[in-house]
Each structure stands twice: as C-alpha cells, then as structure tokens.
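The other protein chains are all here in position, but one chain of the complex has been omitted.
Let's look at subunit A:
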Amino acid sequence: MSVLSFRLKGPLTGRIDASPLLPHRLVELSLSEIAALPLRLGRGHVAAGDLFDLTGSPGDTVELEGDERLDFVGAGLTGGTIRVAGPVGHRAGTAMSGGTLLVEGSAGLAAGAAMRGGVLSIGGDAGNELGGALPGERAGMTGGLIVVRGSCGDRVGERMRRGLIAVGGDAGAYAALHMNAGSLLIGGRPGTSLGHGMRNGTILFRGEIEPLPGFADCGLNQLPFLSLLDNHLSELDGVPLTCRGLTGQARRWLGDRGFGGRGELLACL
C-alpha cells in the first residue's frame, strides 16, 4: 500500500481549497504533476509543491499535515483513505460518497455536509452544520458514518435522510433540524431546540432534557433495536465510549408533531 504525504512548508497565508488532493485523482499523476497541481488560495492559485513537501508515492492513501485554513479536505472523496495530522478548515468531507477521511484534530464548519457514503472521523471538535445540508438542498446527509470524539456546533445533521452521526461530546442548538430520517447519537449533552421540525429519524442522547412542545412523551420503553445498534457500533472503529453501552432502555418522545413528524428522541439509560 503506497502512501503520499503532504507536509506544510510554512504557515499558510490564506485559505486553501484542498479538494483536489483526493487519492483516486492523485494516483493517476506523477509526483511532478502533483507538485504542479494548482490549489485555490484566496482569489488566486498556488502550486501544491509550493505549499507542501511531498514524500512517498501516490496510492490509495493520502497523508496531510493539517491546518485550520485547509478547506474542502476530502470533499467528494469516493474511495481510499485521507489521514490528516492536525485540524482541518471548513467543509471537510463535503459530499463524500465513499472511502475514509480521518482527521486527528478538529474540523471547521459543515464537515461531512451532504455526505452520501464512507466514513468521516474527527478526533477533536466539529463546528456548526456537521453532517448538514448544502445551502438550498432539500436533503442533507444521505448515507455514511460520521464519528466525532469531541463536541459539535449547532445544526448537526440538518435535513439528514440516512446514515449515522455519533458525537462523543455535547451538541449545539437545533441538532437534527428538520431531520427526515437517519440516526444521530449524542454522547454528551444535547443543546436547545433538539429535533426542531424533524419528520422522522432518531436522536439518541443521555440525561435529562426539556424537549420542544411539539414532542409527545411516550415514557420509558425497552427497545431491542438499541442492542442491535450498540452491537453495530461495537464493530465500528473509533466510536466514542460515551456513545456506547446502550442498555435497550430509553425514554421516548415522538415528534416534531408541530410539523406532522413522527421522529423520536431517545433519552437512553
């Protein structure tokens, strides 16, 4: 398995669009062609070789030195692996449909937005709109898995339709806003307005909350599906421990009935 590594030569002077650095695109190029690859920097372009020291050879894995100004890392990824040592900027893994994007640090806005498949793993925190929808789109995430060890910002899983998001820490306000289906697991504390406008889907969390008025309290329930989900999580890499250990017991709210929804909030024991 060959690995191609990108090491930053120095501090970035502006925001970089790193979306061309996808394994399946780079594998067709030679090292000199990759070094000449133009990357958007602010309003202009800069050659990849001017920003990064390249080592290794193109294959199914790309290693990047992370920076908060590196945007669109792994955007449109279809296969292979991208490993980022450090943080990434905005829209990491946007619209990815396969492969694995491993970010050791934190991610900026809209990581994994409109994701269709594959795995996005974030070692630190994620910003607002994690696994959200692209502006103007009816559906957000439609497949794949997002795992965040830390916390995430507002509007995680907005308009989500399929897939699984597991956040080890807390979530911001309006989590799963207008969710259509899919599952959102919050290991820490959920923020305010949880599940506002959701039509279907599942939000799992722990602890006490005061749900929005559109949610009907269905009391404590034993749900065999939770054990199945827990088994599934145990087979996945890097799922935070706070998301694990679902006993099958959960308090259930149905809603958001103000929107004709029949999604569920599950306060897991």
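Note that in this section a residue touches a chain if its C-beta (ideal position, glycine included) is under 8 Å from a C-beta of that chain, and two chains touch if they have at least 3 such contacts; residues count from 1.
Just so we're on the same page, contacts and distances are computed from a predicted model.
J.: Among "NADH-quinone oxidoreductase subunit N", "Peptidoglycan glycosyltransferase MrdB", "Formylmethanofuran--tetrahydromethanopterin formyltransferase" or "Abc transporteratp-binding protein", find the name that the UniProt record gives to the complex chain excluded from display.
T.: Hidden chain, UniProt protein name: "Formylmethanofuran--tetrahydromethanopterin formyltransferase".
J.: If the hidden chain were put back, which of A:R40, A:R83, A:R116 or A:R262 would touch it?
T.: Result: among the candidates, A:R262 touches the missing chain.
J.: With the missing chain put back, which residues of subunit A would touch it? List them for me.
T.: Where subunit A meets the chain not shown: residues 162, 164, 181, 183, 200, 202, 221-225, 227-229, 231-232, 235, 262, 264.
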